[in-house]
Structure formats: C-alpha cells, structure tokens
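Every protein chain but one is kept in place in this view of the complex.
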Amino acid sequence: MNTFQYLRPESLEELFAMMATHGSNARLLAGGTDLLVRLRKGSSKAQAVIDLKRISALRSDVTRTASGIRIGARAVMTDIIDDPPVQEHFPALREAALVVGSVQIRNRATLSGNVCNASPAADTAPALLAYGARINLIGASGPRQVAMDQFFSGPGRTVLADGEIVESIDLALPAAGTGAAFERLTRRHGVDLAIVSVCCVVSGRRARFGLGAVGPRPLVVDDESGILSDDRADPARRDTTLRQLLAAASPISDLRAHDDYRAAMLHVLARRALNAATERMRGRRDTA
Amino acid sequence: MIGTSIPRVGGFERVSGSQQYTADIRLDNALHVKLVSLSCARARIQAIHTADAAAAPGVRAVFTASECPHPMPRFGPVRADRPLLAIFETKFSGEPICVVAADTEDQAASAASLVRVEFEERAPVLDVKSALDPASALVQDPALRPNDPLAHTNILQEWQFGWGSVEQASADLIIEHDYSFPMVTHFAIEPHAFLAAPDANGVTVWSPTQHPYVLQRVVAATLGLPLSSVRIIAPDSGGGFGGKGWPKFEPLLAWLALALGRPVRLVLSLEEAFQAARRTSAHIHARTGFTRNGRIVFQDIRADFLLGAYADIGGRVVSKASYAACGPYRTPHARVLARALLSHTTPSTAFRGFGTPQASWAVESQLNEAAAALGIDPVEIRRRNVPAKGESFIPDDTPADGEWATALERASTAIGWDTKRPAHHGRGISIGLKSSSTASRSVAIVRLHFDGSATVLCGTSDMGQGARTVLTQIAAQELGLAAERIAIVMGDTAVVPYDSSTSASRSTVFMGNAVIRACESITTQLNTIAAAHSVREDAPRGDLLNVHFGPTRGEIIGIGEAGSAFEPSHPLGGRAAFWELMCAACEVRVDPETGAVSLLRLVLVSDVGKALNPRQVETQDEGAAVMGMGHTLMEQLILGADGRILNLGSLDYRIPSIKDIPASFESILIENGDGPGPYGSKGAGEGGTLAVAAAIGAAINEAAGVHLRELPLTPERIWRAMRETERNS
Partner (left out) sequence: MTITLVVNGTARTLDTPAHRTLLHVLRDDLNLTGTKECCAEGECGACTVLLNGRAVNACLVLGVECDGEDVRTIEGLGAGGRLDPLQNAFAESGAVQCGFCIPGMIVAARYLLSTNPNPSEEEVKEGLAGNLCRCAGYSRIISAVVRAAKA
C-alpha cells in the first residue's frame, strides 16, 4: 500500500476543511472494507485518508424519525441487522445486509459506505431502492436530501458533490400490509459477490423492484398496474408484465456470468422475490 | 496406540497461535525481497531501468538477469529449464524479471514499483490448440533441449502406454467423448514464504517445502555447491497439496543471500502464490468399447495436459496419471497416448491426485455414459469390471491389492442407491484409483535416550496430513512408550536423514516402515545389552541403560530404511507400492431454473489397509473430497487473451467455504490389513480428489437431464445445458 496521511477529524467543520484542502486526493474512511482493498491494489490512490469514525455528529446507530427510521453514516451492517425496527419493518433490507461479506466484514462495513461505493452489485442497494430510501447529504454549503434512485450516476459514481458526504439514510415506514423479500444468486453458497440480486416490495397495488448487478448502476422499476401485486391474477399476464418491467435492465458479461444468464436469472429471482413478498404481505394481512 | 485417534501432535501449537510457520520466523538483519514482473504472459524484454528503484530509500540491491551469473543458472527438479530471473523474454504472467532487496517490506515494494521496463508484448500460447499449432511460438528455446527430437515443438514429452490391441478389439458399444479439466490453483491458506542466509558451510534456506532433500539437491545444483553446503530448514507448512513440493523461488533467494552476504526474506502474496503453481489442465478424448453386458473391451485415450512455461514436475504428472488412466477396471485392450504441452502460463506442478483427477473425470464419466446407453445400473457396470483382489489389471504391475468391489457396495448402500430419487435430485457414484509411490527411499533415525524417552528424526514434512502424529504413534507402539515420551524432529537436512519426498501418500508406508525398522534395531540392541548384563529383557529401559552406560550416560541409536528400488524397465521406474482407492457416492439437487447445485449427501469409502489414526484418515478423506468438490463445481483460473489471470486472488477465484460442504458427510474406511505399510496400512489422503468429480457430475447430469463434460460445473453451465436439452426435446 502506498503511504498517505491519516486524518481523524472530530467535527464536520474539521472534516469539510480537510476535504477542501485535499480535494480529490482524499479518500473517506468509514468501515474500510472496500477502501483498503482498493488502496492495496492501487485501484484507488490517496494522499490523505480521512477517518469519519470520530465525528460525533455522524451517528453510528439507527434512530426513529417522525415517519420512519434514520440510519447514521457510521452504522455498520451488524447493528442494522440487529436493530428491532429494521427487523420489524424492513426485513428485506435485513436480508440484504446479512449477505454483505462475512461476519467480520459486517462488523466493520457501513451501509452508507456500501451505498457510496456505488458498485452495480452492491447487495444493499436493491433493498434501499425498493424501500424508497432517501439519502441525507451534508457539505460545507449545508444539507440536502436525494432520493435513492437519483443517487447513483454510474458504476462507482454518485451525485455527491465535492466536499459533500452522506450524513444518514432515511427510510419511511412502509404502509401496513406491505410485503418485501430479497433474492440473490451467487457462484457458491458461502460469502460471494452477487451474479444478480433483486429486492421486491409489494404494497397495495404497487410492486417495486430494486435490481442489482444487471446494469451500470443499481436500478429500481415499478409496477403500479396492480397485476403483480395480485397473486391471484392470470399467471401469464403477470409474467408478461414482469418481463416488460425487467426490460429496463441491461446486464453485461463479466467474470461472474454472461449477460444472457444474468438476464434469465433476473427474471427468475424477480419472480421469486415477488412471490415471497406477496406471500409475506398476505401473511401480514392475515395475522393483522 | 495403533488404530486410536490420538490428538494431533502439534495441535496445541496450532490452536494457541504459537506454531512458527516460515513467514513467522524473523532473521536479524534480513533484507526484504520483492519480485517485479510484467502484466502480460509473454514479452520480449528490451530494457529494464532500475536506477530510480536502486536510489529509493532503504534499497540494497536491484538485480535483473544481467546481474545474475553467466550463463544464467537454470533449475528444475527434472529439467534445469527455469532461470533465476527471466532472461530475454518473460514466459508467463508473474514470472519475475527483476528483484529488489530493501531494509523493509514497504521499501522493497515501493522501489519495485519504480522499476521501468521496456518490452514488446507477443502473442502467447495459452491453450492446447495453440500449443499444438505449428504456427505458434515456441515456449522454450530449443537450445535448452539438446538431442530432443521434439525440441522444435511445444510438446515437452509424449508417452504411449497400453497393452492388447485396441485396433483389433471389437465392441458392441463404443462411447466416445471429449472431457476437459480446468487450470486450478492450490490456494493453500499459507502463501509461500522463503528465507535464505549465508552460513559457515554455505547457505541455509527456510522453505515450507514438502521435499527438503529435493530442494537441497536443486539449490546445490543451481549454485554449483556440494550438498553439504546447502542446509534446508522446512518448517511445517500451512498447506501443501503439491504446491510446495518442487522448488519455486528458493534458488533465487539462496543466490541472493550469498551475493549480498545477508539474510533475505520473500513472502508471497496470495496473488503471487497463484502465479507460482497450479494444477495441470487437461483435454481428454476417450473412446471406450463395451460388450452388450457392460464389460469393458477396450479403452482408447488421448490425453493432452497443458503445462506452463517450465517443466517443473509436469512431465511426471502426465506420465504417471496416463499410465494408470484406465482406472480400477479390467481392460483387455488399452492404448493411452499422452502429451505434456508447454504454454505461456503458470508452471503447473504436483497437486493432490497428481494428474489422476483429470483422467478419472473422463474415464469414470465414460462408464456412466455406457451404463445409461446399455440400461445397466452405474453401480452394476462397475461391479462387472472391477478386478478381484490379487487380479492383475495393468500387465506387469502390482495387482489389485484391496477388495475394491466392497468399496463400491459400501458406498452404494450408504447412499441408499436404490431408493427413489425426488424430483430434481440425482445420484452419482465413481471410483478413483491412483498409482502410488514407485521408486523412492526413506530413512529414519530413532535415538533412545538413557532415561528411556526417544527422539525420532525423519525427513517427512507435516503439511497438515498429520505425519508427526502417525510416526509418533508407530514409534510409541514399537518402543512401548507413551506418545508424550517421544519427540519427533523433521524438516532440517542438517539433522534428519534422507527422504525422497512427502508426496504420493507415501510417508505412512515408507517412513512408517523406516521408523519400525529403526525401532527394531533398538530392540535388538537392547536385547543384546540385557543378555550381556544378565538383566531381564522386560526390565525398565531406564534401569537397563543406566546399568549399561554407567555414569558416562549414552544412547541407543537405531537406523531404519525403507523404499523401493528403481526399475529401469518399468515405464514409471517402478511398480506401484500400493493402489490408493476411493469410492464416492453423492446426491445433489439442481435448481431447475438457475442451475444452482446443492450437494446434499456425500459418502466416501476408502480402502486404507489399516487406519493408524482413524480420525486423521477421515479428515484427510473429507478434505480431499471438499477440494475435489471445488474443481468440480467452482474453481478455475480464467485467462485473458494476454495470458493474465483475470480472477487473480480470493475475490473471484472461489473455493468451497464452510457453507458449501455437503449437508451430510460420511467417511467409511475399509481395513483389511492388506497394505505394505506398518500394520498393513496403505497410503491415504488423495482419494477424495480422484473420485468426487465424476460422482457429482453424474448426479448433476441425472438431476438436470444434461451431459456435461467440461469442469467446473458452474450453475451457468448447467443452466445453459438444461436450456439446450429443452430446445432439443
């Protein structure tokens, strides 16, 4: 690994000043589980590494807001997985967080970091997209909020401006009777990178899918027709609707899979996620 | 003692973190070495600019081929074809062209990044087809192959084995297919590490090598030193599997230590370890003739094994595997044409199973295809062809030395072969057979100390297979001592006597017998002493030795030797000391939509003669089977057009994790005491890598209704084959 300066701000003001000084030569360090791999391989170079972990203004927990929950920038996967409101209201996010690397990775990796790396295959992105997450950004010029589906601009790229960071992620509580599920395909049963991942959230007449590893960035597609959310609708019609919806994806071939396999698996996983989500929705309604 | 599963000798050190692996050893004043290589497989080296690197902080030396002795020293276990550093041309991705030595690891690494190379990239030979194409470049300079009629080809060597007449044999059914086996890498959790330091006699080299005496011979030959000037210290390795068998960077390190007059240290990254050793990939064309009732009439096999840029032990891998390629079956007519091909890829070397998994994948799959075509059960077709104990199945070689049909029965019973298979489930069965050690020698010294405790000195390496434990058990048994009263010393050529190698599952048999003979010598000496002093033979040893030696003290030394002689007329230089056999049966479920495979059950039955430590044998069998599962389902090195390994490292080269092991795992040992080793034992530990692929392959083919012949059987390949089947039906 090349040498760099390690900076440890304790306030946002200090952070913004450091970011202003080092500009594009600085890398932000939260969990480090992606950054250190890239620094070692030289795919990311840094003159300064700025550690966010001592900034008390950035929270490391999940808090309640008026309309839902807020996940702090420093919250790690393990704590999100164990958080009771997440378990109760966002089971598919929990399922996605559970397959991010190993226990050792999840003890260190932050949700915000996973989002900021903007990997097309990021495991948590489909869930955040499908749940309609909103990202709270903060910079020297103040805070702003961006919808999750506006956040990614390409592989490894986000709409974060220079000097701006993710402060937290907001999730609004789903309406009563919402069902959600996460599905993923990998090359082995153990820890692996996704070939395809899908998160489906069904609520009322709407079925929303977050799709991972099938395009330059994670994407979200919506069906508002009520056909997909109705598991008693004509199966052929549902399948046609689903296929039309998934046509937005543009999978590529890489080391992990060929494009046609990805496309076919996207359909299979989306159907499975939809079925699991509608089943859960029904379960919730029945037990309510 | 024998036949009990005593805890592993060295277990405490390994669980407490105190075990010293090579990279854990610190030498005072050592320089850290970093290798520089190009990012492509083949290039003409035009100029290497080292001035910036040499001027960097802490750098003590930057050497290229120009600074090496002239002519360039070359090394190899069989052929001295590999230079210390690439000269004129780099021949595989990762081949070092320059080496930097600096005070710290960081300094060496950062200086290495300052080395600038002018080079002209050239088209590499990366597969069997291009290796055989006369228009392709020659991987090796013909000057390195004097008097070799194949010197102007990329064929390193070719062999023909066989008997009878395949041409004249007539069969009711002929099955003919092509099979392929990928390049896979050992992926020991301990990447290679090497240290070297000048000493009073010459040079000492520390390496996790499996064969200290091979390394001593090769380092001495490369540097023009007598054997007595080269001391090899081989700490127990963190996984060998063949990947640490044959010399890698030790000759370079030894030369550097002498040239710089200082200790040097090189610890490979996992990525560098991937580029240091791999399994030979293979294309196998198999034509097998059967009678109507499923008896094999002939086997006609053409095997092309793709080696890397240097021979390493690759030729022996090919010849040994091809010689016994027909498997554990009566084959009236056999013809095996095998070629070892050079390419611009990582030098291939020994890897658990030593070429046999490649052949076994083809031959066992052929039997399954024939069974289906003839409407005979896969267990039954094997039953009809397996030789009985004592029956010759390769002319002029060791006859079947176990009850192999029993292994088949035990495996099929355990898996419930005849019970109904649920939808999308499939079962498969396969037998793997490997020719073991041929000509080799092992020597052991046992020292009985005057207090009645003993030290065993031997050149075997314990790389996890548990040699320390088993050899301790043998000595304890023979000397009538508790295991705690025995110290076992290995891995130092200045201390332990000669041993050919720790390979081919040979140590329990050969080193075990050597230890027994050394102990017998001690017993004989003790009996003589007892008679001379008129002491009863069953008197306590300590008392006897005290009486014998008196106040000067002393010790009794026993030397034992075991091995088998070189037979020049035998195609392999000697008959198999024993046959290593495993039968594997499994059940899988294939997801009909994704092709994902779940391995539900795996049964392993091996014929081990006698399990000296049953738990160790079982864990070896299970580990080998999981490793076999890796090359069956997920492992493969993927090369780019420039010959770089695209999935270099642990992120995209997948090996089985704890979540990938079979849901149910059963190891069964057949013990008839019919082996040539101590107490009737045979070697074990490689079987799982032989038998698993064809068993899983058959199960997948049944579950998914496909015919896959190219490993690994990834979900995508299975899915593609299922779609193909759908389209055709």
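As written, the chain order gives the labels A and B, with residue 1 at the start of each chain.
FYI, a residue touches a chain if its C-beta (ideal position, glycine included) is under 8 Å from a C-beta of that chain, and two chains touch if they have at least 3 such contacts.
Keep in mind the model is a prediction, meaning the values are calculated, not measured.
Participant: Pick from B:A143, B:A423 or B:I658: which residue touches the chain that isn't shown?
Facilitator: Touches the omitted chain: B:I658.
Participant: Among B:D52, B:E67, B:D106 or B:E593, which one touches the chain that has been omitted from the display?
Facilitator: Candidates B:D52, B:E67, B:D106 or B:E593; residue touching the omitted chain: B:D106.
Participant: In the full complex, which bits of chain A touch the chain not displayed? Write them out.
Facilitator: 1-6, 8, 29, 32-33, 36-37, 39-41, 49, 51, 53, 78, 101-105, 107-108, 190-191
Participant: Just checking the interface: what residues of chain B touch the absent partner chain?
Facilitator: Where chain B meets the chain not shown: residues 5, 7-8, 10-21, 23-24, 26, 105-106, 186-191, 236-241, 267, 269-270, 463-466, 615-616, 618-620, 622-627, 649-651, 655-659, 661, 665.
The working rule: only the chains that are shown with their structure count from here on.
Participant: State, to the nearest whole Å, the distance from the C-alpha centre of chain A to the C-alpha centre of chain B.
Facilitator: 43
Participant: How about chain B: which of its residues touch chain A in the complex?
Facilitator: Residues 106, 110, 593-594, 596, 598, 633-634, 638, 646-647, 651-652, 654, 656-660, 714-716, 719-720.
Participant: For chain A, which residues are in contact with chain B within the complex?
Facilitator: 2-3, 185, 187-193, 255-258, 261, 264-265, 268
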